[in-house]
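With one protein chain removed, the remaining protein chains of the complex are shown where they sit.
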Amino acid sequence: MKKLINAIDDVVKEQLEGMAVAHPDLIKVHFEPNFVYRADAPVSGKVAVISGGGSGHEPMHGGFVGMGMLDAACPGEVFTSPTPDQMYEAAKMVDGGAGVLYLVKNYTGDVLNFETAAELAFAEGVKVQSILIDDDTAVKDSLYTAGRRGVGTTVLVEKIVGGAAEAKYPLDKLSDLARKANMYGRSIGIALTSCTVPAAGKPTFDLGPNEFEFGIGIHGEPGRERFDMKTADEITEMMAAAIIDDGPYTRTVREWDNDSGEWVEKKLTDDPLKSGDEVIAFVNSMGGTPVSELYAIYRKLAEICKGKGLKIVRNLIGPYITSLDMAGCSITLMKTDAEILKFWDAPVKTPGLRWGV
Amino acid sequence: MKKLINAIDDVVKEQLEGMAVAHPDLIKVHFEPNFVYRADAPVSGKVAVISGGGSGHEPMHGGFVGMGMLDAACPGEVFTSPTPDQMYEAAKMVDGGAGVLYLVKNYTGDVLNFETAAELAFAEGVKVQSILIDDDTAVKDSLYTAGRRGVGTTVLVEKIVGGAAEAKYPLDKLSDLARKANMYGRSIGIALTSCTVPAAGKPTFDLGPNEFEFGIGIHGEPGRERFDMKTADEITEMMAAAIIDDGPYTRTVREWDNDSGEWVEKKLTDDPLKSGDEVIAFVNSMGGTPVSELYAIYRKLAEICKGKGLKIVRNLIGPYITSLDMAGCSITLMKTDAEILKFWDAPVKTPGLRWGV
Amino acid sequence: MVTRDQIVQWLNNLAEVLAENKEYLTDLDSAIGDADHGINMNRGFKKVIEKLPSVADTDIGNILKTTGMTLISSVGGASGPLYGTFFMRSGMALQAKQELDDGDLYQMLESGVEGIVQRGRPVLGDKTMFDAWSPALEALKAATANGDNTITALEKSVMAAEQGMKDTIPMQARKGRASYLGERSIGHQDPGATSSYLMLKTLLETLQAE
Partner (left out) sequence: MVTRDQIVQWLNNLAEVLAENKEYLTDLDSAIGDADHGINMNRGFKKVIEKLPSVADTDIGNILKTTGMTLISSVGGASGPLYGTFFMRSGMALQAKQELDDGDLYQMLESGVEGIVQRGRPVLGDKTMFDAWSPALEALKAATANGDNTITALEKSVMAAEQGMKDTIPMQARKGRASYLGERSIGHQDPGATSSYLMLKTLLETLQAE
């Protein structure tokens, strides 16, 4: 393993220190418990949007803290969910009086820890909600699995919800938007190589020189299937099909009821993409794949979408939700409407995403 | 070799096609000869800023075409200088009547091809200038070598000069700014792995599992020296020393005289950085190194700069001038003044760099 | 009777055992998860050890609750809240106790496992830590009803946990990260079931050592 790191135990801490000195105008970093938060937090009267998860996906989430996106991000150890105290302390720091919305990627660890945090924050009198991101079509059903993982859609939801929060959406309306945006988004990922977790010191899985993994997550997990290497066009076709041909997806989520102070279960089903839909297309590098190759993927993806009657109205291309040094990419297509587009286009000023200001 | 590509001969073409469909609002792509140009070119009364070089450094240069940066970029084959007809045709396409400034990275191939292009453009009645970028402190002297390579400073110069061109700087003043910014910038790069040129199919050089190359360029060339792997802090110290302790550097450049229609030689010497200087710090990934590791580097770099009395007033952190899939990074420090800062901060809207709009 | 000191000793021993098994648990997790279970458990119990001295002379309930809170705020991942809740609940069931009879011991484990179930909602056969705990609890209950003494009953329970752990090998995971692998999760032992087995086995060994 060759990485630009010092002691393995300091990896996350030192990267956060680097972020803090690099972007003092945009963010601050709190240590023990660790979280990144907006330099101007709390913003009074605005719902605070908080996300978090294991480290190793940079720029997500810490790089998306700032005006128009997240109010705080809680980084765990590499690929390990953060702990409730991080999320709870972050909430207290950035709550501007209008409540806190947790955006939670659907992994058992993240869900359980954020649930505890929401309970703690509520107990302190903070209005909270927790919306699940679960968009990975590589996971087929939610009955015999932990449900779809939260992957590429997370970045888009954070941007859109962050924009709406800036526009002073109240907590309920913001939660509705977050839920809708998540249900509009679908993703699939592939890996050409494994990544190497610093603490493990060796690649998480082995891939032959002529193989790739199809349907990977973002934690170095092996994928749904392994194939012999194919051309960019063929791989893009497989990926696009996994998203576009995906049927309706149903899952039960737990959301918080601020009146009863209890979790309530909701059964949600999202509809497949269909001809005529307008979409945001997001082609993402897993870390080791250069942007030039992403454009080769985007080229074919645009052609396929056109053929299927999907109109790409916005796009994002680059390394935004990564898996350390893994070579590979993911595609996310999110159906849009006027509300989503408006907040996608809204100004954003974070270390990792910036436009309009 | 595993890459997201189709036929090797189509790699550059298809990436350009991908860029064209992805960013029709910002850029257009011309094929045969290949160049990327501003969607709104020519901008009347504005000097057209054109750069180019081998492909494989994405997002540079094509990703930096757009408002506030380049008017056109000429991509060669992977790691191979483009040809004069590309540069000349690009000039004719984007010239808004105020002349053309070529920003040329100092490689024999780029220099020779851009010289021919400048001669051709001048012969067609276009006022031209050609400013050399040569900032790589890994190359010690210009007497017994082809001179310092153009590396990280290129990105900064393109941004600054692009901003000034947008503000309607005339060609002479713009050339002076470009020359100054280049002379203010110094860089050094390291590699943890080689990159793999698609047409070659195998890594350009071999590096042991516990080695790194110090003083690399951006074309997969081996570096100045090979060392046993070190910590991020130690590597940052070596890199910072290469830049900060670097003495005065003298070279002879050829610039165009629009009156006599001839090349004239100029001897230029730039001064070392010194305590009290304000700098832009640019920590760049070579492609395969994730941004999280760049922050570990930045953290130490900020500490070192502070110790040396260098004040970092702006920074840029990410993969901007890459070497395909190479793992590694480079550091650039550019001394600034009010003029440079003004145009660094000016709005920019390109596929690869965007702020202020 | 299990004394307060024995409980403290158990937690200390467990920290050592988990440190020794850090790589083993992580390797199990790299086959069907994300290669961190050993690292997570080790990080958590190192923190527990740091905290223990400050509560070691309170009561067992408080010691266990502190352990739970420490795990929750230092482990993360799925196992953090699950084991954290395990100890929080077991502690809550043993408020103010300075020593435990057989009934208390069962109560401790049962309340802990109930906490796991409430948080993670595993069912038998999901290929989780619950597949080790469930048969272990049953065996403990049966042995106690049978009149076995504490050590013998715990021995039977540990054997059941070991069997439960091994039984996760042919299972297809339906919970946690391993469930994403579908059929590819078959043939691997669940890391959480393994750490749970180690937990119980270390309890037995701690009590045997007296």
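Labels for the chains are A, B and C, by order of writing; each one numbers its residues from 1.
The rule is simple: a contact is a pair of C-beta atoms (placed from the backbone, for glycine too) under 8 Å apart; a residue touches a chain by one contact, two chains touch by 3 or more.
Since the structure is predicted, the reported quantities are computational estimates derived from the model, not experimental observations.
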Touching partners, among the displayed chains, of the absent chain:
B
Identified contact with the non-displayed chain, of B:Ser81, B:Thr236, B:Ser285 or B:Thr332:
B:Ser81
For the chain that's not shown, point to the residue among B:Pro170, B:Pro222, B:Pro272 or B:Gly356 touching it.
B:Pro222
Touching the missing chain, which residues of chain B?
33, 54, 76-85, 107-109, 112-113, 115-116, 138-140, 144-146, 149, 197, 199-200, 204-205, 217, 219-222, 224
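Throughout what follows, only the chains that are shown with their structure count from here on.
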Please report how many Å separate the Cα centroid of chain A from that of chain B, as a whole number.
32
For chain B and chain C, what's the span in angstrom between their mean Cα positions?
57
Touching at least two other chains at once: which residues of chain A meet that condition?
none
